[in-house]
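The complex is shown incomplete by one protein chain, all other protein chains being positioned as in the whole.
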Amino acid sequence: MSFLQPLLSGILTGGVYALAGIGMSLVFGVMNISNFAHGDLMMLGMYLAYFAFTLLHIDPYLSLVLIIPTAFLFGYVLEKLFINRVINHPHQNQILLTIGLGLIMSNTALLAFTSDPKILTTSYSSSAFNLPGGISISVPLLLSFLITCVIIAILYIFLSKTTTGMALRATSQNREAAQLMGINVAKMSAIAFGLGTALAATAGALIAPTYYIHPLAGHSFLLKAFTICVLGGLGSVVGAGVGGIIIGVVEAMSSTYLSSDWKDVVVFVLFLAVLLFRPQGLFGKMGGQS
Amino acid sequence: MIQHLLRVSHVSKHFGGNVAVHDVSFAVDEKQIVGLIGPNGAGKTTLFNCITGFFPVTSGEVIFDIKKINDLRPDEVCRLGMARTWQRVKPLGSLSVLENVMVGAFSVTNKARQAEEIAIEQLKSMGLTDYASKSAGSLPIGLKKKLELARVLATHPKLLLLDEICGGLNHTETDAILDIIRTIRQRGATIVFIEHDMKAVTSICDRIVVLNSGEKLAEGTPEEITNNPDVIAAYLGGGHHA
Partner (left out) sequence: MKQITLVTILAAAAIALPLVIGENPYITGILISVLMMAALSSAWNILGGYAGQYSFGHAAYFGAGAYTTMILLTNYSTLNPLICIAVGIIVASIIALITGSIVFRLRGHYFGLASIAVAEIVRLSVLNFDFTGGAQGILLSDVSLWGLDLNSKNPFYYGMLLVLVVTLGITAYLRTSKTGYYLQAIREDQDAASSLGINLSFYKNKSLLISAALTSVLGSLYGLYIRFIDTSAVLDLRLSIEIILTAIIGGVGTLWGPVVGAFLLVPLAEMLRSNLLGDALIKAGLVSETSALGIFLKENLAHAHVLVYGIITVLCILYLPKGILGLFRRAK
């Protein structure tokens, strides 16, 4: 098999991973919280896309127009109701709280939608472009990747050009200093969590046409998202973007050359290796928060 | 060559491109009290962290009691007999005052009962007996500083490094701490201490080392230092309110 095939599909899948990773990194940067409910928020995005398609007959990619604001609002409210109350607590309490919220989400989904996996089949779900050299590119994967690029570009402009975006980055760099400069850090936290949720749900919706949709689908993405963040340096948005692509490629390569059963193991070993040898991430400066 | 208890020799510490400490050398003899002063950001605490093993030095050597200790961990340094306090006090918050001091005492004994005896003794000499069963986190700052001193003395150090032990205290509290330090000294301890309070430094130190922007600016007796024009320029002219 050609080396280019796994490389290409790895990059395309990695784009969507990057989206999930960026969401988590944003939350970590601004709030200094590891969000263990991130995978479950992705799962919610998958179901939103599924129901928009089956009930409202909206194409999963178009449904993002609905999903993004809904998820943002959901995340914003979640932060106001729960997360901000543990923002000064020890890390383990924050982790446990988000684990608890994740369990509530996934198990409510289990009760509501049962554990039978759902499949979102669009007219183009299994179509692919065939390139010379026997390489094929799945249409939904390519579409997801392109949409991801657009969203990341918008996010980048938002963070670097708008007042809110700059306030978010300032909070991320130094929460206390930001507060002294008159930035409403409580509001920034809620916005960051809303954005993180929206990005997770978007990633979920984007992979919905190519994955089985079920209540526990988010769990395998949770650790992946963490690996991406750690690779890029926790809190670094650009790093998370590159980290996502790397994870996508590593996964595709290990599926091709090792076995798809072991691809997650490879990802976690990589995760530990980065923590050990470059805890500041591949691109980060020193910043191992203690 | 004379044998010093502590010899800091050409120590530099860089953080990435930032030079926090540059080529600093000084020595401390037994039973001396040496003050380490300088404006904020002069590199005093960084130097302490290098000496006690919290930061690896970028270059240079730290020699304690004829042993090179650059590459030792903080706990190894402590067990060799060099103990430090923290500028921002670090009480073991949910343990009691007595238990805090016991933790220090465990570096000289393995038995809980002995550790308790040492701790009770330390608390008595520090006037903290009444607070023994209070949780350390609940103490006011003045008592936390005293606790920090009691805890570190329980490790029976040969050399004591005090990082702004009077910082944030009022005059009465400062005087109380200085009295304790004088008592410790009479018992033959050697002390290096970082201090902002010029009066405190000159009243108690045998020698003073002045740091400025990471480099050693001057060294000498309190009298020499207070009359040194460079020091006056850097320390007072730097806008520092001692």
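To keep things simple, chains are lettered A and B as they appear, and every chain counts its residues starting from 1.
Here is the rule we go by: a residue touches a chain if its C-beta (ideal position, glycine included) is under 8 Å from a C-beta of that chain, and two chains touch if they have at least 3 such contacts.
Just so it is clear, the model here is predicted, and its values are computed rather than measured.
**Student:** Using the touch definition given at the top, which of the shown chains does the missing chain touch?
**Tutor:** Within the full complex, the chain not displayed touches A, B.
**Student:** Of A:L7, A:I99, A:M166 or A:V238, which one is in contact with the hidden chain?
**Tutor:** A:I99
**Student:** In the whole complex, not just what's shown, which of A:T108, A:S127, A:S160 or A:N174 touches the removed chain?
**Tutor:** Only one listed residue reaches the unshown chain, and that is A:T108.
**Student:** Applying the definition given at the start, please give the residues of chain B touching the unseen chain.
**Tutor:** 52, 54, 73-76, 78-79, 83-84, 86, 90-96, 99, 102-104, 106-107, 110-112, 115, 133-135, 138, 151-152, 155
**Student:** Which chain A residues would touch the chain omitted from the figure, given the whole complex?
**Tutor:** 28, 34, 82, 85-86, 89, 91-93, 95-97, 99-104, 107-108, 110-111, 219, 223, 226-227, 230, 234, 259, 261-262, 264-265, 268-269, 271-272, 275-276, 279, 288-290
By definition in this document, only the chains that are shown with their structure count from here on.
**Student:** What whole-number Å value describes the gap between the mean CA coordinates of chain A and chain B?
**Tutor:** Computed value for the inter-centroid distance: 47 Å.
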